[in-house]
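In this view, the complex is presented without one of its protein chains, the others remaining in place.
The block that comes next holds chain A.
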Amino acid sequence: MTDSDLDRVYTALCQTLTTEGEAQAPLYLARLALLFITELDDAQRALSLIEAARLPASVAPPIAA
């Protein structure tokens, strides 16, 4: 993926997330994560990315539950 591909995908995700709305955002991102996991088809890799995405303890979650 080139930098401009990454840009394009990132912007599309931001726009779709905007359309879905703030209230639906966690559910939308959860669905997207599941689709990426099944597409990835590699349990070890998926588990390591799940760990990598964890927020540092000092960082408050950006979305209130």
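To be clear about the criterion, a residue touches a chain if its C-beta (ideal position, glycine included) is under 8 Å from a C-beta of that chain, and two chains touch if they have at least 3 such contacts; residues count from 1.
In this section, contacts and distances are computed from a predicted model.
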**Item:** Hidden subunit of the complex - UniProt protein name among "Ferredoxin", "FAD-dependent oxidoreductase", "Branched-chain amino acid ABC transporter permease" or "Extracellular solute-binding protein"
**Value:** "FAD-dependent oxidoreductase"
**Fill in**
Hidden partner sits against chain A at residues 3, 6-7, 10-11, 13-18, 20, 22, 25, 52-53, 55-56, 59, 62-63
